[in-house]
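Here the complex is missing a single protein chain, while all its other protein chains stay put.
First chain written, first letter: the chains are A, B and C, and each begins at residue 1.
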Amino acid sequence: MMKISLLSFGIAKDIIGHRFLDLELPAAASVGDLRSMLVQRFPRLSDLASVRLAVNGEYASEYLPLDENDEVALIPPVSGG
Amino acid sequence: MMKISLLSFGIAKDIIGHRFLDLELPAAASVGDLRSMLVQRFPRLSDLASVRLAVNGEYASEYLPLDENDEVALIPPVSGG
Amino acid sequence: MIDIQLLESTLDAQQCISFVHSNDAGGIDVFIGTVRNATKGKPVLRLEFEAYEPMAIAEMRKIAEQAIEKFGVKKIALHHRTGILEIGEAAVIIAVSAPHRAAAFDACRYCIDTLKEAVPIWKKEIFEDGEVWVAAHP
Partner (left out) sequence: MIDIQLLESTLDAQQCISFVHSNDAGGIDVFIGTVRNATKGKPVLRLEFEAYEPMAIAEMRKIAEQAIEKFGVKKIALHHRTGILEIGEAAVIIAVSAPHRAAAFDACRYCIDTLKEAVPIWKKEIFEDGEVWVAAHP
């Protein structure tokens, strides 16, 4: 198992209920695995127009393997500007 | 005969030598007639990239007949902005 | 040269213009996004902007770097507000200087269009009867 930190913003924070959440994931879990786990635990995430995941401050592909202590951010549709 | 006022700007003023010039024209002379007369008298006008004529503050076609006391402006290539 | 700022205080257009001003650039284009008093006819009371700050700053910097590369412009200032904004306040200011105006316009537009797609900043509209995270749902 490994521990990652989840940061949630905007509507994703409202759905998750916390800005910061520490999660235990199976070793070698990918971004896609984390997404599936989150959608299962927080089904309202599926209602969003999109959810991107960023790992350590960079948008990440679904295939990226996560590492111990990664900071993963849940990025719902952005609306700056 | 009729009298018109000629205003010259930019390089046209340098060529004509005066900002303001009163001219006597045959009655019923058109903008085109005035242009021909000016080019004959000030041949360096032909060297310019373009010369538009404005009558009483509006760009005018060559066919517009001039009237007594019209203010005609010689508009060499503009370069504002 | 690039000036990226994420600020909780009022944005200053003159500061952005002064940053990009250059004696060898003939054109400056500035875009200012301001808070509108209504969305689809419904009165908005105020906005709140939330940002994933380090990533937002990094993404804004990337956009400015891409714009300089793509359009050959000289300098870019890109300032974005966070926190609570009243109606009429500036949410974003982008200033771009270039030797010629077409590049300044194109680069400025590229910056705001790309910012709206890529930068992790979220806008909540606050109405008389509730709050909505903009664009969250399809």
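Operating definition for what follows: contacts are C-beta pairs under 8 Å (C-beta built on N, C-alpha and C of every residue); 3 or more make two chains touch, one makes a residue touch a chain.
The structure presented is a predicted model; accordingly, all values stated were derived computationally and were not measured.
**Student:** Of the chains you can see, which ones touch the chain that is left out?
**Tutor:** B, C
**Student:** Which parts of chain B face the unshown chain closely enough to count as touching?
**Tutor:** 7, 9-11, 13-14, 47-49, 54, 57-58, 73, 75-81
**Student:** Going by the touch rule given at the top, which residues of chain C touch the chain that is not shown?
**Tutor:** Given the touch definition above, chain C has residues 13-14, 17, 21-38, 87-88, 99, 101, 104-105, 108-109, 112 touching the missing chain.
Quick note on the criterion: only the chains that are shown with their structure count from here on.
**Student:** Measure off the straight-line distance from the CA centroid of chain A to the CA centroid of chain C, and report it in whole Å.
**Tutor:** About 26 Å, centre to centre.
**Student:** Using mean CA coordinates as chain centres, what's the chain B-chain C distance in Å?
**Tutor:** That gives a centre separation of 48 Å.
**Student:** Please tell me the distance, in whole Å, between the geometric centres of chain A and chain B computed from their C-alpha atoms.
**Tutor:** Once rounded, the distance between the two centres reads 72 Å.
**Student:** For chain A, what residues touch not just one other chain but two or more?
**Tutor:** Not one residue in chain A touches at least two other chains.
**Student:** Touching two or more other chains, which residues of chain C qualify?
**Tutor:** none
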